[in-house]
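A protein chain is absent from this complex, but the other protein chains hold their places.
Entry: chain A
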Amino acid sequence: MADNGDDDPQYTIKEGDHVVLKRGDIFKAIQVLPKKKVIFEKQWFFLDNAVGQLYSSTFEIVSGNLQPKKPKDTEGSSDAKEAGTDNRHIVDDGKSQKLTRDDIETLKEQGLKGQEIIQQLIDNSSTFRDKTEYAQDKYIKKKKKKYENTVTILKPSCRILAMMYHGREPGKICHLRYDALAQMLTLANIHAGSKVLVFETCAGLVLGSVMERMGGYGSVIQMYPGGGPGRAGMESFGLPAHFHDMLHDFPICHVNALLAGTLDTTAKDQSAVEKQSNMAADEEQNQPEVKQQVSPEEKSMETNTGDDAALDQETKERDQRREAKAEEKKVKLEEKRKKLAAVASLLEGRNADGLIIASRFHPCPVLMGLLKFLSPSRPFVVHSQYKEPLIECYTKLREQGGTVNLRLTDTWLRHYQVLPNRTHPLLLMSGGGGYLLSGTTVATDRAKPGGSQRSEEPAPKRQKLTDTEG
């Protein structure tokens, strides 16, 4: 916790690090690799010179390479303080700037820095002096954005990556705005030491955020649809290697089997109270289930090798190679099976501490299926770009019971410009960051169906229920 010096390796940029490039409000996540050309904001350059430099340093791009920017040469302070009082004499005739596009290009070729080009533009503008002081500021700011070729290299964080994805590729993260993600992490009580289920199709942004908030303590189980778990966004967090030890994944196509499997063997489970023996038992129970999945592939392999051996002897060598390959495949499958069994045993206790869903899938079946893995009195949050499927979730949960504190919300976010005498909200704001359904699980009486549970409710409470329900 003590103040570590700058020599602390966590503050220096290293080869292979995941970093975020920043210019103004624009971010880009990238990995620092030797001799790798990076394109950022229509400029290409190499990151090699950044290695060994400190995070949060600003660099100037000079002929495709990064040069550390001296902290001194900020604000060249345009000393010629001459300003108009209003814009009554400014006419937009397109002739105010005497430098042409070509002139500017030549200046650039001469190697003039951004700051110098801007000064040239000001000197050659016939209207600059008539602009009000505020308008001058704005003009300089605008030109700076266009001609300055600096880039700042940041250490990635949930805040930066969430803002980056929202700004660059909102479609990839189901239009999950950063403040909505912030709500999710808090409402789901994500913290170190818990066991959290994540189902997302947000490129791994949500997964990475959850992992960052858990600091490598506890376990995160990524429930994934189809082919494989999407994680590119999680990699961009550049989390320490040991954080990955807490990450598990489980394909949702096995969820039904897992739920059914435990039902078949509940007696065995209950007899083995000890966790250790429980784990072993789980593994055994899982074997047949996994084998079933694998069997068609294995079968085809067996028949293949059999045919080859009978038909042709020359193919022996090829056969052997094939066998080796098959062996390798078997080992891999075995590993995969073991991993799956391990995750299954994590899930089978149905004692997860939190659930976060943010996907392009219909949230209703996902929520209903995954809620079963939570302990009672644990929070869950579902994000959706659309409100209607969350209304459906809400309705179904009310019918089914087993949850309290249900709330359908969204957040409204507005940024401000704060300047002396010029404070106001920014002219543009995001129209929406998606909707959230949040709640808390409670124990259900398995003996009684949902209907009788509700009729048990005391009169004043039922009153309230009908109130909110319609």
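Following the convention adopted for this analysis, a residue touches a chain if its C-beta (ideal position, glycine included) is under 8 Å from a C-beta of that chain, and two chains touch if they have at least 3 such contacts; residues count from 1.
Here is the rule we go by: contacts and distances are computed from a predicted model.
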Listed names "tRNA (adenine(58)-N(1))-methyltransferase catalytic subunit TRMT61A", "DNA primase", "Vacuolar protein-sorting-associated protein 36" or "28S ribosomal protein S34, mitochondrial", with the criterion being the UniProt name of the chain not displayed
"tRNA (adenine(58)-N(1))-methyltransferase catalytic subunit TRMT61A"
I'm checking contacts with the chain that's been left out. Which of A:Tyr178, A:Tyr224, A:Phe250 or A:Phe373 qualifies?
A:Tyr178
With the missing chain put back, one of A:Ala241, A:Leu428 or A:Ala443 would touch it. Which one?
A:Ala443
For the chain left off this view, which of A:Asn65, A:Asn189 or A:Thr315 is in contact with it?
A:Asn189
Touch assignment to the omitted chain, from A:Lys113, A:Arg231, A:Arg337 or A:Arg378, lands on A:Arg378
Going by the touch rule given at the top, which residues of chain A touch the chain that is not shown?
1-4, 6, 11, 54, 56, 157-159, 162, 178-179, 181-183, 185-187, 189, 191-194, 212-217, 351, 353, 375-379, 387, 391-392, 394-395, 404-405, 407-416, 418, 420, 423, 435, 440-443, 445, 456-458, 460-461, 464-465, 468-470
